[in-house]
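Yeah, one chain of the complex is gone here, protein chain that is, but the others are all in their spots.
Order as written gives the chain letters A, B, C, D, E, F, G, H and I; numbering starts at 1 within each chain.
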Amino acid sequence: MPDTYDRLEAGRAIVAAKDAKGMSWQQLADALERSLVWTTSALLGQQPLSAEQAQKVGGVLGLEDDVVVALSLPPVRGESALDPTEPVTYRLQEALQVYGTALHELIREEFGDGIMSAIDFSLEFEREPDPKGDRVKLTWSGKFLPYKVW
Amino acid sequence: MPDTYDRLEAGRAIVAAKDAKGMSWQQLADALERSLVWTTSALLGQQPLSAEQAQKVGGVLGLEDDVVVALSLPPVRGESALDPTEPVTYRLQEALQVYGTALHELIREEFGDGIMSAIDFSLEFEREPDPKGDRVKLTWSGKFLPYKVW
Amino acid sequence: MPDTYDRLEAGRAIVAAKDAKGMSWQQLADALERSLVWTTSALLGQQPLSAEQAQKVGGVLGLEDDVVVALSLPPVRGESALDPTEPVTYRLQEALQVYGTALHELIREEFGDGIMSAIDFSLEFEREPDPKGDRVKLTWSGKFLPYKVW
Amino acid sequence: MPDTYDRLEAGRAIVAAKDAKGMSWQQLADALERSLVWTTSALLGQQPLSAEQAQKVGGVLGLEDDVVVALSLPPVRGESALDPTEPVTYRLQEALQVYGTALHELIREEFGDGIMSAIDFSLEFEREPDPKGDRVKLTWSGKFLPYKVW
Amino acid sequence: MPDTYDRLEAGRAIVAAKDAKGMSWQQLADALERSLVWTTSALLGQQPLSAEQAQKVGGVLGLEDDVVVALSLPPVRGESALDPTEPVTYRLQEALQVYGTALHELIREEFGDGIMSAIDFSLEFEREPDPKGDRVKLTWSGKFLPYKVW
Amino acid sequence: MPDTYDRLEAGRAIVAAKDAKGMSWQQLADALERSLVWTTSALLGQQPLSAEQAQKVGGVLGLEDDVVVALSLPPVRGESALDPTEPVTYRLQEALQVYGTALHELIREEFGDGIMSAIDFSLEFEREPDPKGDRVKLTWSGKFLPYKVW
Amino acid sequence: MPDTYDRLEAGRAIVAAKDAKGMSWQQLADALERSLVWTTSALLGQQPLSAEQAQKVGGVLGLEDDVVVALSLPPVRGESALDPTEPVTYRLQEALQVYGTALHELIREEFGDGIMSAIDFSLEFEREPDPKGDRVKLTWSGKFLPYKVW
Amino acid sequence: MPDTYDRLEAGRAIVAAKDAKGMSWQQLADALERSLVWTTSALLGQQPLSAEQAQKVGGVLGLEDDVVVALSLPPVRGESALDPTEPVTYRLQEALQVYGTALHELIREEFGDGIMSAIDFSLEFEREPDPKGDRVKLTWSGKFLPYKVW
Amino acid sequence: MPDTYDRLEAGRAIVAAKDAKGMSWQQLADALERSLVWTTSALLGQQPLSAEQAQKVGGVLGLEDDVVVALSLPPVRGESALDPTEPVTYRLQEALQVYGTALHELIREEFGDGIMSAIDFSLEFEREPDPKGDRVKLTWSGKFLPYKVW
Partner (left out) sequence: MPDTYDRLEAGRAIVAAKDAKGMSWQQLADALERSLVWTTSALLGQQPLSAEQAQKVGGVLGLEDDVVVALSLPPVRGESALDPTEPVTYRLQEALQVYGTALHELIREEFGDGIMSAIDFSLEFEREPDPKGDRVKLTWSGKFLPYKVW
């Protein structure tokens, strides 16, 4: 099965094609009529795409057929999808390391015994202008799910 | 040096005292005149506290002296501070696993080569009412820092 | 803070007291008016117990006060709670290793893109009589949660 | 030996062919006259298939010869078969992490010193309709095996 | 709960007492009316002992009460029980590393798809006299268990 | 150097050819005039084979030349040779985990300070008929080597 | 996607071409009008290069087109970029192991709670002549970033 | 041997005493007539101190005798001395991750096959004033050691 | 069982007593009538000592009784005995990393298929005077053991 694309390789082909075409992720999100973060995540391989969605992206970016076919394979969500030591990723995880127990306690106090869902979950990415240097703003929204007691 | 408290043990003593007193993290944040998340994180051991801040918390919660002394030790920020397999923590990290490469690409497109700071950083915790079940809302704000080219 | 009990140590003290008293987990479940598996899991440290529940268990088993206090500390759910190489635990995980991808595919086919919740979840333990040797029967029931698309 | 299929790659080819044909795992199970979970697990590579079974599946799905040959290679059951950090798999393992020690104690109390077999074992997958959201129901049945004392 | 013995510590106390008394493992096995390897394994903490068995051993070796109590705690069988890099242990594992795939294939050919049980299992230890240097002889006997097909 | 066989790949080619020819490991052992376990281990890649031995095996199984050449490469004995989580292998290692410290103590008592050799070592594989289900019998024989004191 | 170059492979092609041409890293730095360390790091794959910069390097070194194209792919900065056990790398990390806590304390005393940036950061490499043997001199300069308190 | 201090615990006691006395690391360096970084590293446990040096530090900081005794134990230099995930430490290591292969190549080009010593090594810590925010400046100087060819 | 010494702690007590008495390892070796390296290794916990040998060392160094008793416990030889990242240890292992495959090939060529024993093994430590700086000289001597073929 060598020489076929998997979802992660298809994602890299999309980055290359998008850079070559000078398109933005927002334009691709508009083409799919989905949000910016979901679309980017889907095209990089972490969300499922239907054959139609794959065709639509393939048309916009002029992708070769093998890439289009790969886009509707099941998503790849485990640890193989990213390198935790890459500097951007690392800082996101570092923030969790510093604030994780606080978030745990705050959820326990406010909601009781349970978790913030990573499935019924959305994430917004924004540029926050700031005279001391613009900021990355991420808004996480996850449903609280209480542990079942039975 | 057994039988003295370190920052993490002092944090556990605070959770116990706070539960016994029926106080909220917000009340402790008000006592310190700091934000909710920062205060919780500091009392659990991840931010520095001055001797005065330690005294103030000690007074409000009726902590024993050894705990108060421990509160102004340097903060503990590395991996010893939390267990990544604990279910609440895990889902926060899973969200990064699913959306991490997307955030990386979006930062690269919008800001260029650089990172979102985890130091010039703040985090807000809110309860987002929702008829289908209330949600945990986290707002991350980190300064974009471009890689220096020289 | 040495010489106090944490949740896991309190769990070991309960096992010892229960064996000494010759009581069953079902009797403890009845005392708490909860199911068998949830109760066992709670008393071993993986579910929260209120102060009243802790008192009730303490009374039934004649536990010392330090253990009773420890029982209402927050639950311990991360990897520190069990040794994956212990033979009983290992076989449970081995079954997942053998059938995990099949379950993943079957969930994807039947329900679509999503997960089986481990939070809105219950587990029943039964002895299944069998002439060729009795069997352990476990019934897992977890709510299907679809990935949010937005 | 590149360019030949191994069992895991053959499994991926089956998923692709099955999706293209719009067939279900139950239809494949019917073709093999085996249960749903066993069949899915076998076709994904974790159970042995005879040459006849491989031919039968190949005929139904229109697989190329190389895939059919690979289907009767010995099964692949170790850790290379799945990624424990993939979200569906993770939650199954998390449930074991939360309930593992409880199951261990319950087996010890009910059956004595021994294990639940992962070999003389079967697993049923069902959709459990529920007005609050349908549930995944898994029924595990494993023979109790007592430790030999000699 | 410090200052009480667990099974592994009780095992170390037994080694010390046995050395001081100049007794052999065989004598202890005779006292328990069990085989040599099972008894040694049990006294070191890997098999369950009843209160009577614990008393019997305590009497023979003159153990203090705390050790006797600890001997009837549940056995400890996971990886915490031994250090795989210790030279004796290492060589046993190295033999598996060299012959493991061969044993796997031979079991597959001779018995079919299944395993050699480590539960319905016994192990004999013998000194094999040899003019070129005496040998350690280990006889493993484990029931073959076929994978269930359903 | 791709597209050539290494010892492990040659071993997999032998399994395939042997299955296709319907030959047994014992027949291959007879061809090489070596014992059953040693031969299986050698053909799977863990023992050295001379060019003549490789030719002999190649003739019997009708192997292609590239495989025959690979058979006289140096053996591969490290951890890359097997997956410790594969169920058959796992149970062999589990037995060591349960009985390892006992074997260590028994060797220390019977022979003194030293090890059981994994080099001057042989291993026999037998089917042990048993009315309650046949058993796998393994006989390990390794020379005792005392630690040198100087 | 095999047979295309990634950034690390492009870096290895540059080392080979540079050695063949007998050019120095300083000459390449001059061609790019960047500093010595930044340029070396960029050409080995850890900094972004524009298409023009890639062309310029390609011209100077006579690289094939595939390598030039790969040079403007996103940089690779995670742990896959270097082997920490390689002797040169190891000693750099060993120095951090020996002096890391000291640097942490000195930063805390001199600057307060915060970090030395690895983003707004530069590094100079010099040969320091010394009669007892020349020395490698590295000058690290990173902006101090105070933890935000809010 | 509990209740005695080891070098790392002695280091923590020094940090506490120094903070309480309001002294600086430079004052302690002056007392020992050593450089700033070496002294800090030594007092935190990574360099050897003679009994006289220990006495001198003990006198200046008013340490208890047990701490003074511990200060002349052998230094602790392995990985137990620091947590690589602590944010300050992490960024130092991240810089090596980004620039490590570049430094390796530059050393190879300038000096030939060899390493930069971490033993015949010194490190200077300075505050570098900068209108855009002061910087941490570290100057590493290590002797080049060529690989011996024989 | 806290507050008793194990072999490693007894080793640390010996280092402290030896330093306080100003004795050398050679003097202790002379007292035991064993070689220098063996004696040092034994006193640090990696070789067995008889009760008489323990008494002799205890007398010479004036050790307390608890340490003397601990000296005749079984030796501790696994990975818990040393930290591979400690700089002295690291360099010894680095030499194996650089020369390990060469030694493997040279043994294979000179002796055939087998190993150099680490049991029938001795090690000499010498100071090798050298005008360019004295050298550490280690002479390893291990019996060649051929793999048994059967």
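Keep this in mind: a contact is a pair of C-beta atoms (placed from the backbone, for glycine too) under 8 Å apart; a residue touches a chain by one contact, two chains touch by 3 or more.
Just so we're clear, the structure is a prediction, and the values are computed from it rather than from any experiment.
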item: Which of E:Trp25, E:Tyr90 or E:Phe125 contacts the chain that the document leaves out; value: E:Tyr90
item: Contact set of chain I toward the excluded chain (per top definition); value: 11, 15, 24-25, 36-37, 40-41, 44, 46, 77-79, 81-82, 86-89, 91-107, 109-111, 115-118, 121, 123, 125, 127-128, 130, 132-145
item: Where the missing chain touches chain H, by residue; value: 34-35, 38, 47-48, 74-75, 108, 113-115, 117, 119-122, 145-150
item: Residue numbers in chain F that touch the chain omitted from display; value: 1-2, 73-74, 77-80, 118-119
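Heads up, the rule we're going with is that only the chains that are shown with their structure count from here on.
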item: Fewest touching-chain hops separating chain A from chain H; value: 1
item: Whole-Å separation of chain centres (CA-atom averages), chain B against chain I; value: 47
item: Contacts with 2+ other chains: residues of chain H; value: 2, 15, 77-79, 85-87, 89, 94, 97-98, 118
item: Category of the chain touch graph - line, ring, star, complete, other; value: other
item: In contact (per the touch rule at the top): chain pairs; value: A-B, A-C, A-D, A-G, A-H, B-C, B-D, B-G, B-H, C-D, C-E, C-F, D-E, D-F, E-F, E-I, F-I, G-H, G-I, H-I
